[in-house]
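I have a structure I would like to understand better, so I am pasting it below and will then ask my questions one at a time.
Heads up, this is only part of the complex; the chains shown haven't been moved.
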Amino acid sequence: MIAIDIEQKMRSYQGHTILKVKAQIALNSVTKIYGPSGCGKTTLLKIIAGLVVPQKGKIRVGNDVWLDSEAKVNLLPQQRKVGFIFQDYALFPNMTVVKHLQYATDDKVWINRLLHFGRLETLQQHKPQYLSGGQQQRLAILRALAIKPRILLMDEPFSALDQDMRGVIINELKVLIDELSCTCLIVSHNPDELAFIANAELRL
Amino acid sequence: MDWSPIWLTLKLAGITTLLLAVVGLPLAYWLSRGRSVGKIIIEALITMPLVLPPSVLGFYLLIAFSPQHGLGKWLATHLNVRLVFSFEGLVLASVIYSMPFMIGPIKSALQQLPLSLSQASYTLGKSRMETFIKVLLPNIRTSLLTAIVLTFAHTLGEFGVVLMIGGNIPHTTRVASIAIYDAVENMDYASANNYSLVLFALTFIIVMAVFIFNKYNSKSPLE
Amino acid sequence: QSLKVAVAANLQSVIKVLDADFKSKTGIAVEPIVGASGNLVAQIKNGAPFDVFLSADMSFPDALYKYGFTTEKPVVYARGILIVCSTENIDVKHWQQLVLKQSVAKVAIANTTTAPYGKAAKEALVKLQLLDKLSPKIVTGESISQVNTYIFNDVVSLGFTSQSFIYDSGQSKKLYYAVVAPKLYAPIEQGVVVLKHGADNYAAEAQKFYKYLLSSSAKAIFKKYGYHTD
């Protein structure tokens, strides 16, 4: 069980708005997160990953406390080691496709499996700037999976994929998630696309 | 032709660049993260030599280093270290003098990298150190090269400070820029020309090497 | 290790000949460091590791003696002669009229406080009441060497320099010159001292060089370069 109870002041032109989230997420579930643009979905994922520290809050994962602002507990992102897919990909400009994966893991078999899963085998030696939008997004997915995370946070991970590709990726992703017994939070603007994979939802 | 000024210049520039690279990388990284009053003051101090005429810097270093009083006297009597008219003094002066050329471009490039790059690396479980070396540094490598070339070049061309605290002592402080000045004053134009040509060739090679290194990015050595 | 000798700029060509002669006699190598006398004194006072100092006057080495940078008082090794010099074939004999003409754009003298030859030139101009009229044309060289550089490269029409300049063996250009009347300036008595650094580190060599400068073979060389010796 992942228990989240956080409060974060978000900058907005007229003063500030408060993002309040209180949620319980079952382990091994796939939760769809949705809500209007600008409501704080990206911010929430970053808080879970430890990249943004909220003003107030608690995050508990299983029996581990990741964050407790009163007890001054706050695990580093490195200790949380979640798989994170950034909305803007955040690929490393200096690394080729395969170097991205080698940076994250030493497991060659796993790397090859991921490259196949992302249909990027032939683009292994490309750097991000020579990839199309969809190719970049697939690389971002692969990199997050490379560390075999127990928790996977995905910020609109399929927005640049065409329908066929998306179908293929989602299908295969389900297999991988099950295999890794990984808890998954997916921000998406197309709730339909997740029908097959998601078994819980969170509305912000 | 007496090659010793050329070697001395290269030695001075080499040692200075090396020292500054060792000191500069962590310092630039530290300065690039966050912002506090302490950091602002340290950064302002590091930046000063950039805007300070070499003769001002030379003057204050002369006063500080002179064995007649203060720090210089203390160093001379207690540690037997003399910083005026000595190679060690030139190294120290060059480090101070060229510091902003090493720190500036590196710090600036680090700040311009999107935050999400290091965030992405952290989520992969990588330490700050590993992230710095494998993600941040490679992505600022042209700026790094710039910083190194600038530092080396700036030390190569150092003249005012050396003239003031180094004098013109053969094999110790007579660097190429001083030797040229000296040769011109001696009307030994052949030597002046030779030294100038060597330095010209050297710098041309450096500039061209950097251009070639940066060719794919079409960047110049000042980037 | 060689002897480091601080040398007034007017000696820049002579010193090479003296070096060679001294080395052939004693086997001791000398490294000259050339500059305006005053600049060299400033450096010595700040700890420059020079062993012997050949000034262009007596007051700079005297001052060093007073402040304890030398053990002995300075001794005169040569007397210098101030000249007016040009690369143009102009009427330098009548330089006092010439310098006021429009065709003379710039006149070089050495720094009047740090270079004794500059001081002498200024004295002469003051005596002739030329200094004020001339001041817009005056260019100051850091030492007598820089004045020579300016003359030699034709960037000035005229310059006040030491007579030794025209005896410089390496000279490829024809120089036109006139001696400045000795009564117009105080005699340029050039003094030498052994410095503390030399006395402490190379006592024997420094003494040898000091003696050599006052020897007849050195005097012959000075003469050849247009200095007076006694």
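As written, the chain order gives the labels A, B and C, with residue 1 at the start of each chain.
By definition in this document, a contact is a pair of C-beta atoms (placed from the backbone, for glycine too) under 8 Å apart; a residue touches a chain by one contact, two chains touch by 3 or more.
If you're wondering where the values come from, they're calculated on a predicted model, not measured in any experiment.
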Total copies per chain kind in the whole complex, with one of each drawn here: A x2, B x2, C x1
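As a convention for this text, only the chains that are shown with their structure count from here on.
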CA centroid of chain A to CA centroid of chain C, Å: 80
Touching two or more other chains - residue numbers and ranges from chain A: none
Multi-partner residues of chain B (at least 2 other chains): none
Residues of chain B touching chain C in the complex: 62, 66-68, 72, 76, 82, 84-85, 167-170, 182, 184-188
Chain A residues within the chain B interface of the complex: 46, 49-51, 76-78, 80-84, 86, 88, 90-95, 103-104, 143-144, 146-147
Residues on chain B engaged by chain A in the complex (per definition of touch): 114, 116-117, 119-127, 134-135, 138-139, 141
